[in-house]
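Notes follow the structure.
Complex shown without one protein chain; remaining protein chains in place.
Coming up: subunit A.
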């Protein structure tokens, strides 16, 4: 044995240590990979030895190689070995390696549980510290569950060094094992007032992190944080608290009022820029939440804006950046105060720093008006030309489109200008936003009827020059605009100047190189064009022209019939056959134009984005039912979820400048006159004024310049939109003159004219009227669309998904009384799980009142009522469906006995809760309405807890007799918020509960398979999974059976509940 050790240490002398490895790598620059692979072989040999020192050295080297990008997961077991060394030196190496390369799917992690537990309870504080640090990086749900109790104990360790680490790691534990939050929370709260500033800071950190995701649950801590804010001198803590208040104020406006004064004081007194900045930020949040109703409101806004201006003007670029960032927050609610600093913001657009330019761009959104839109966009267009890297240029592009299209094109007075801007933007090479330009083109062309003639002409030019757009570079998103161009030319083909030429352009062989979905649109719209041409040509006496067109279609279409893209192929072959048939008829001199154009008759109207969602589900249609049996698991595994209709990678196209020929311009002028004549605003204009417009020298002059451009311009710098800027300026001048005249004479008439012009956006104080009637067609909604107010809540919002974990754990836990099954926070399957001390139980129960406090806000109560109303409505809709199911399921459930039990339980809970809730409500109310900070909040909370305590006992008692493993019904915002009503109208309540029962049946129905067994047993009653849940949630558990649920439990829909029994 001794010999072995000696041998080991001799070996070790010849081993490379980390420094040797690094040196070696540096000396083998030319064949680094080869050198490292020999090193890894050596490491493998070292790991095979028994000597722990050798192993630790090897693991240390592996950690370094991991940083260089080498996969070292094969050594995971050796890392665990080193972690379990008794020597701190090696242990530290092991934990470091583990923290760098372990993750949830590392299978050896489950071997570490006991080792970590041992280290956590080690007498050496640094063993514990190292274990906590390591664990914070690789904690898994299993580890969190098994070690939650140990870590909780450490939160009260005598050494602050351990305490602060234990407090901090609890956040990770909560994330992985949400059930631990409730029992741990009282202790966490206690740590907010820990004598050690480090521990205090850690607790603040954790609570801020929790509250950020789900602020409403932490509103009750506001008094405590307020006290900390006024007493703490640690800037880190202050910043965190102030940030937390920023998240809380939107929920409780009264809190905001209380905060304004101390925050303003801090702003004036602090020398730390970071603190000042966060104060300003929170004051902004407060002001946003108050938005009105504060007497000295404008003073605070002024203070903020003024401070921010100082930041923006500072030579320190960091402060400038942050100033702009905060400005954009004010912009949303107080645009006026920001607008007064327009000069400064426009100046920042020219900053050399991209980060700052981006921030300034964000602010531009609020800076535009009808008056300056063109000017600002012109400036941005210059930036677009200058911008190098694509990120910033793409950002510019989206911003241009954003500010132009905001609030229904409110600030656009001249759509010809806008279309030309869009056309100019197609010159951008390599942008990702081709589809954005395309959708704008489509939107404008569809919704602004007056612009169609102009748009069609522009699009035809674009199509004609498509060969220049589609350059050599692959993956260029810009050719997406051809999609829009083809569609617009097809759909509004009656406005085309030379439809045959456009048709020819759309059927060029080069088109076949475009992405499939664009080709498909080309083919379809070629058919539309064809119909229009036929219609035009059939009027003529000479029928050969029409037949030539048909022949051209027949000649060109086969190219598309051969396309590899199914959509293109199908459309092309359909249309080819159609044209062949038409040709036959033409040869017999039959008039076909009418019938052909009937194929494409009817106008397409824009559809509201939410329209699809609002189509009511027809009665009897079950959207969740399988149409066919689901495919077997193995099949679906290798199939990537791939949307069928995804767009192909767009190919490159080079943008080009559009030519404008004389005819077109004449037409355009004509059309403009026409529109203006149709414009209610222009009806009043005297004919003479239109003449003036026509004869204005500038108007005549500029187009001539354009005509001379025989060669399509690719040169940036001669943007044709300028032309419209000038035109527009003249138009405005003329208008102003006109208006002056009119104001004197026809005041009344003008007002009525304005009244008709309903869609052109709110009349601003500037006297600019749009050149076109912005006949923005309202988007269509389906008939019998369901009215609902929850449109804005996107169930797929990732933030909401984050919210769920914590929301769930707090809502289901703290708000309702404890149930039997929940007394142990550890969902432990092993006896080793430390049993909970009674003290901890007591704490757990104390957690109960944390929640009800937040109900103090009146608003929230109202919200909940709304929610409930919604839910009721949806329930009623589903009533019929459920009714049928109910009948089926009742047998399965084995009678009504359990139902009755549940019902009585619910009733009791409902009756028990109001007392505690009202106590809490008055508590926070008291604090908010009184100036001094009460220090006895916690006492009040305990009193309330005492009141609440009887509640769990009673229902638990009843439940215990009949079904001991019955979990408490997740007692539910629904019953709670409606408790007032319930008290008054008991009958109504009973009805509601019947409905609830139905809901239970509904769930069982979905659970089929696995769930069936338990249902038949009648032992497990499913609870209502009200709050949305993202991960498995324990429903019920006894020694034989455990029931967990998972699914996208959209509280409103009661769909997709997955039950598993294990």
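Criterion: a contact is a pair of C-beta atoms (placed from the backbone, for glycine too) under 8 Å apart; a residue touches a chain by one contact, two chains touch by 3 or more; residues count from 1.
Definition applied: contacts and distances are computed from a predicted model.
Between "AP complex subunit sigma", "Cytochrome c oxidase subunit 2", "Branched chain keto acid dehydrogenase E1 subunit alpha" or "Methionine--tRNA ligase, cytoplasmic", which matches the UniProt record of the unshown chain?
Checked against "AP complex subunit sigma", "Cytochrome c oxidase subunit 2", "Branched chain keto acid dehydrogenase E1 subunit alpha" or "Methionine--tRNA ligase, cytoplasmic": the hidden chain maps to "AP complex subunit sigma".
One chain is left out of this view; which of A:83, A:239, A:267 or A:582 touches it in the full complex?
A:239
If I consider the whole complex, including the chain that's not displayed, which of A:36, A:80 or A:96 touches that chain?
A:96
Looking beyond the chains shown, say which of A:83, A:322, A:412 or A:546 touches the absent one.
Hidden-chain contact among the options goes to A:322.
In the whole complex, not just what's shown, which of A:98, A:120, A:155 or A:202 touches the removed chain?
Checking the options A:98, A:120, A:155 or A:202, the one contacting the hidden chain is A:202.
Quick one: which of A:165, A:370, A:433 or A:528 touches the chain that's been left out?
A:165
If the hidden chain were put back, which residues of subunit A would touch it?
18-19, 22-23, 26, 60, 63-64, 66-71, 87-89, 92-93, 96, 100, 103-104, 124, 126, 129, 132-133, 136-137, 139, 161, 164-165, 168-169, 171-172, 198, 201-202, 205-206, 208-209, 212, 235-236, 239, 243, 273-274, 277-278, 317-318, 320-322, 352-356, 358, 391
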